[in-house]
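All protein chains of the complex are present and in place, except for one that has been dropped.
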Amino acid sequence: MSKSVLTGQHFVNGDVACAEGAIACGCRFFAGYPITPATEVAERMAERLPQVGGVYIQMEDELASMAAILGASWGGMKAMTSTSGPGFSLMMENIGLGIITETPCVVVNVQRAGPSTGLPTLCGQGDIMQARWGSHGHYEIIALSPGSPQEIFDITILAFNLSEKYRLPVIILTDEIVGHMSEKVVIPDEKEIEIVNRKTPEGSKENYMPYMTGDDLVAPMAKAGDGYRFHITGLTHDSRGYPVLTPEVQKEMVYKIVNKIRKNRKDIIYFEEIELEGADFAIITYGISVRVALKAVQMLKNDGIKCGILKLITIWPFAEEKIIEICERVKGILVVEINLGQIFLEVKRCVEGRVPVKFLGHAGGAVFKPVEIIRLIKELSEDGKN
Amino acid sequence: MSKSVLTGQHFVNGDVACAEGAIACGCRFFAGYPITPATEVAERMAERLPQVGGVYIQMEDELASMAAILGASWGGMKAMTSTSGPGFSLMMENIGLGIITETPCVVVNVQRAGPSTGLPTLCGQGDIMQARWGSHGHYEIIALSPGSPQEIFDITILAFNLSEKYRLPVIILTDEIVGHMSEKVVIPDEKEIEIVNRKTPEGSKENYMPYMTGDDLVAPMAKAGDGYRFHITGLTHDSRGYPVLTPEVQKEMVYKIVNKIRKNRKDIIYFEEIELEGADFAIITYGISVRVALKAVQMLKNDGIKCGILKLITIWPFAEEKIIEICERVKGILVVEINLGQIFLEVKRCVEGRVPVKFLGHAGGAVFKPVEIIRLIKELSEDGKN
Amino acid sequence: MEKIEISPLGNLLREDRIPHIWCSGCGIGLAFSACLRAINGSSIEQDRFIIISGIGCSGRAAGYTYLDSFHTTHGRAIPFATGIKIARPSSKVIVFSGDGDLVAIGGNHLINAARRNIEMVVICINNFNYGMTGGQEGPSTPFKSRTTTTPYGNFESPFNIPYLVESAGAIYIARWTALHVRRLFKSILEAINKKGFSFIEVISACPTSFGRKNKLGNPLEMLKFFHKISVIQNNIHTRKAHLDLSNEIVVGKFVDIERPDFFEQYKEIFGSFPGEEVD
Amino acid sequence: MEKIEISPLGNLLREDRIPHIWCSGCGIGLAFSACLRAINGSSIEQDRFIIISGIGCSGRAAGYTYLDSFHTTHGRAIPFATGIKIARPSSKVIVFSGDGDLVAIGGNHLINAARRNIEMVVICINNFNYGMTGGQEGPSTPFKSRTTTTPYGNFESPFNIPYLVESAGAIYIARWTALHVRRLFKSILEAINKKGFSFIEVISACPTSFGRKNKLGNPLEMLKFFHKISVIQNNIHTRKAHLDLSNEIVVGKFVDIERPDFFEQYKEIFGSFPGEEVD
Amino acid sequence: MKYWRIPLDIEDRVKKRYRILIIEDRCKGCNFCIEYCPRNVLKTALYFNVKGYHPPVCEDHEMCMGCGFCQIICPEFCIIVEEEDGKD
Amino acid sequence: MKYWRIPLDIEDRVKKRYRILIIEDRCKGCNFCIEYCPRNVLKTALYFNVKGYHPPVCEDHEMCMGCGFCQIICPEFCIIVEEEDGKD
Amino acid sequence: MINKYGEIVITGFGGQGIVLAGNILGKAASIYDNLYASLTQSYGPEARGGACSAQVVISSGPVLYPYAENPDILIAMSQEGYNKNVDKLKPGGTLIVDCDLVKHEVERRDFDFRAIPATKIAEDLGYKMMANIVIIGFFTSKSKLISKKSIQRAIETSVPAGTYEKNKTAFTSGFNYRDNSVPSSVRN
Partner (left out) sequence: MINKYGEIVITGFGGQGIVLAGNILGKAASIYDNLYASLTQSYGPEARGGACSAQVVISSGPVLYPYAENPDILIAMSQEGYNKNVDKLKPGGTLIVDCDLVKHEVERRDFDFRAIPATKIAEDLGYKMMANIVIIGFFTSKSKLISKKSIQRAIETSVPAGTYEKNKTAFTSGFNYRDNSVPSSVRN
């Protein structure tokens, strides 16, 4: 059997790095359906899983893939699927099932430019809000966004850890450029990889309740086939997992799945502050767009403008507190993303008019040029002077 | 053949009123898949369409229903489907196809409480953000929310009119209570119903381009089978409808489908101001929640508190200008909705801290009690005094 | 509610959830009871059974079964079950759901699971309509039958479901009416012991919707009617397994063959299947 | 690009979109060309034809056809076509798409349209994989074949697609390889004139993916190979229409029957079908 | 019309005495048990249960041959056939 | 191996002269036309077209019997067989 | 016109025709009595046998809040429905029960209590499904909120064409039923 952690240096693309991250932290089930630009995740899994005692299955569509990873997760496996916009839309219903049944799993969306079939081979960041709101009903989600093959490796592990810890589907929102870009990926030693596994029940099997939680709002999860004889439903349910179709139980259940995220924001929200110390302006961005911002910040420095970057790693839940804090420090904010304003809306909401917020959007198919960022930061700077 | 406009008074539920509204304004194709609490829309259509020269077809699932109404629309029919949360999630991919191909049609979502199967027979307003963001990629949508059977009749006609005028799927976001509530519905005389039909091409058939627009950003739409020999694709396309997979054409196309809505906000955004004149507080709400607010406002009046209601009829695009304007007039805002904060986020974004905004949410399965609203408005009032 | 130890099939029933939601005289209860008896009747360790349902009246079965049990989304019981079965290859997976769930919205998964020949027993309650939502037309509704969405009579023709799943690759196929309680029991028991994809169609009365719309009388009359017009023809080719309410319902065990199943084929490629041994 | 009037089939080709995206020697071009020739060869007014595709290499066909043409979403060509056909009952609807589009993600629509027997000609390019995305396994990939997601050989078995659609209710079913250009042409022509749901499977070379992975040589060799192992067996029951690349590909016209179609059944219930006369 | 053959072990059975336990409030009055009892042991009660249905009553325990069919056929899991004095 | 029978009207045809028009830059070099021409009229060019493929060339127009098979079998729509001086 | 306002709750199992009963009352009031009426319903997933209730709010002006928080009239056709709702009944209101299905057990006596074996009556008439119409007939004889004529018209236009005569009989049986319960004096 081949090694599951390929410790060493690799020149691979983001999709491959994603697959390696998953395997490195114990993912042993992948249900796939090909779609550009996420196919390489599936292909790598198809090649690697059989080497490490895992199973790759190609399902008949994305509805089935999503359902299958939920099933496998209840069978005790760490499970993943990958897709892009059209497939992500199709997965929405069963992502909702994962949310309400509190099933750990990871869904990778390598974003391309939409809407619809759009530009299948070109980049976009248009599914940000969809990741938050795409399934019906009210819930909270975790979504993470890497900006390089190395990050996608690391973040895939983080995604599994969060998903196991908080028992929910975690979404990796990457994009075509990161997915298809090859760079050096350093895979650490197996021992250095921190892995979180779901809590498993301890007491007697008969008394096991799949949704009976303590203060942490996350219940231990039994494995199907082990004799716990639990029941799981997509209906509103109580701590036994039994359907109880009343507003009271609905309230309890929905608040629980919402609060396990809302109350653990500190633990879940990752970001990186780049040259924000003493900066006059902040660029808020994520994924591939960070790379452009990095170059722009360098160029601005040459022009004597102090501009930093807030790189969002956790997209959802949204880093509200951080944004509010940054408002206190800077004179203006620029939001940069490859869509027509999604995180921009969130930033506006948090900033509440404290400082000017500008937006640099892109309809998709390409990444920005650094000069576009520079122009807008300079505008912010000029506006500030008047 | 039976009458298509059933002029007169009827004691019917919202679902039935919706179907009658559709038929009254010329909808002649309905592809359905049953789901509580939207089934009665389909059932009424199944009964009525054959009476008025239309066709009801039950498809194998919601994916198919959505695809079928797009096809029928290109065949020249006004077409509709209805569903609730789970089916709405499944329709998302093909709603995206409707957006990018600019296909008029109406999708009715009679909301129940989610996530997932949730409370199938009980109310919710949890799909508000999903209606805006549920399909991948960036786009704009129109969504309308009625608060009574009469309104659902009227708004269904409005939905068809907007969808024909702006060539896109329009969503009716109603809820289980409105859908299942029976009240008197007055259907006007056929002549009194204002009907907008899609623009049809005029020039030569050979030169017809399905996306060649003037300043209004909406192109005339030909009917398949009439010899125009046009091509339609879900890929990024130019004005001929041909796929052109470049960032430049993507930009042009996406901005067009976004701007045809953004630039016509005035024409699209409907709302109702109730006792807002001189009010100290505003309740912002929609759908069934309006009915509760109405009672609360009456009761508050008895207590000497001047509180009005901004009833959103058009949910998307969002009535930003109106919200901003109301901020200038009132001392505080309360947002009331049967979810854990969706329109609330939008209101916060628009208010930008100008006045305090409170939120009354509900996880679903029931409607508020007027006293809950009263308590929060009084809190707002107290807070203002300190 | 306290557990009444004495209840029939109490060992497999979530007593605290009984009474179930099924209407008076609904055929689902009969089929469900046969299913539980078959589980009891098999010599397989009960903890290995996992029951998975979709959404619908029939889909509520999982929720009443005192086993690991999953009530998934509409149409997705089979792919969910596929995930579980692969993760726990030694489990015995039973999918219990309705015609709408399995053959309308779930049709694609049904045929693909049959193609894969992945071991599971699919029990499909065919009551000719969507009971849960009040009785609409579906791909199992007979031509001309009335439902709430075919108020003038259905203008579509139904699938011959056994034929469909045979063409897709199922290795065990039977059809019984809900009143064939003993034969149904036996079929389920046989299917549980098959290596591969088994499919059992249960012709069932939905007196509340289909029965009422089509004037088939009270539950008892309806049940008797289905039973009366049924003709047992074991081993007949599924193509000829007609189902015509104005004539006859061909019932029987139609298919019972061997063909390498998913796991066997997997092992042919890889030598072994990860995880537990498949028995 | 200016229109080159002289091009073969130029009357039905969007010349300004040629060259098409298909790889050198891909079988799709052959099938597409046969389809256009059949349209030309039919005596039906060309403006009545509407061509609808899903997503995939094969799905690009709609975009090259100078007719009303729709390139829809992956898997949804058939329900989209159903909507159009009902709105324009006198149109001649051709669905041209791939095995993945029609039988993987679109499988449910395929069988339900066959069940409805709604008039349309479905041309399914079976190249044993998902060409567009680089050659992955699908429900048409032979056991043990290599694809990018079955690098050790496919451990699943494929559908017999003609059998599947026959069991679902199709009234005209044929299978040819892409090199059977004349017979394929004839089948399409026949199907165009059928009242009901017709299905034509075209065994096609995807030299770039399936061919390369399975060492089937260059496009020409691959095409010849499929042709060579094919055995014409008209009217054979689809169940026996084997497709085994290590043995033989049974080709032929398998089904050509009459059965009331969707519109006829509709008329039986309602007396007439709204809109134009169905011819 | 009766569909159910007489059990082969009928002779053994008739010698024994059986008790029919009915969880009345679960009953939905479908009458299956009444209809299919080969010995017509069960009759419809005149009273309503909590759900408004008339449950079956066992009029004559002596008649029962313990075939268990009423138990099998009851879709509501409300009938248990017990051998009198026997262990279940 | 050749799969294509000789056309029935071959005698008429051979009397006529045909022109093979090749839209060279469309060609993707699959060689189908070359392989399946019953008269071996077509050969592979030595040069590349803009796409880097070697298109077919018609070496001997006289040989062509106008069967049109090269036109039918070309998946790129780049061959037209015209009767010389004739209308298409 | 006098200023009218009244809240009615009808409660029972799915399958008893609770919603239809509510519909008849709502229709009678809004279409034939020219009042405003709002009918809301609540029901579970069960097609038959589950808890089910219909709330009808009747008013001379538009109904704002469509819920009957404190019904003037409670019609209970199941024990569960009775248990859930009896405490909400307005003092001075009217409670009507199917006395075979509901045991009237609460302490409260501040309302008019009326009992009728509606299901039994319907069964005896040979159409068990019309217990709802029987009880509506009974209700009509006990309340002045909606006119008898309008209720009769509403029944006529609401039930399946062929069944009107039977429904009429059921209505009349209920209307003419003499119960023994004496209006209890409002004590509270």
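By letter and in written order, the chains are A, B, C, D, E, F and G; residue numbering begins at 1 in each of them.
Definition applied: contacts are C-beta pairs under 8 Å (C-beta built on N, C-alpha and C of every residue); 3 or more make two chains touch, one makes a residue touch a chain.
Because the structure is a prediction, the values reported are computed rather than measured.
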Checklist entry - Of A:169, A:332 or A:370, which one is in contact with the hidden chain? => result A:370
Checklist entry - For the full complex, which residue in A:122, A:187, A:222 or A:374 touches the chain that was left out? => result A:122
Checklist outcome for this item: Checked against the full complex, the residue among B:52, B:212 or B:245 that touches the missing chain is B:245
Item to check | Which of D:31, D:57 or D:161 contacts the chain that the document leaves out | outcome: D:57
Item to check | Where the missing chain touches chain D, by residue | outcome: 19, 21, 23-24, 57, 60, 131-132, 134, 208-209
Next on the checklist: Using the document's contact rule, name the residues of chain F that touch the chain not shown here.
Outcome noted: 28, 48, 50-52
Checklist outcome for this item: Touching the unshown chain, chain A contributes residues 9-11, 13, 120-122, 177, 180-184, 291-292, 294-295, 298, 367, 369-370
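Basically, only the chains that are shown with their structure count from here on.
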Next on the checklist: Contact counts by the stated rule: is the higher one at C-E or E-G?
Outcome noted: C-E
Checklist entry - What is the distance, in whole Å, between the centres of chain B and chain E, each centre taken as the mean of its C-alpha atoms? => result 56
Next on the checklist: Counting only Cα atoms for the centres, state how far chain B is from chain C in Å.
Outcome noted: 39
Checklist outcome for this item: Between the Cα centroids of chain F and chain G the separation in whole angstrom comes to 86
Next on the checklist: Quick check: what residues of chain F touch more than one other chain, meaning two or more?
Outcome noted: none
Next on the checklist: Multi-chain contacts only, two chains or more: what residues does chain D have there?
Outcome noted: 55, 71, 73, 75, 104-105, 107-108, 112, 139, 152, 156, 266, 270
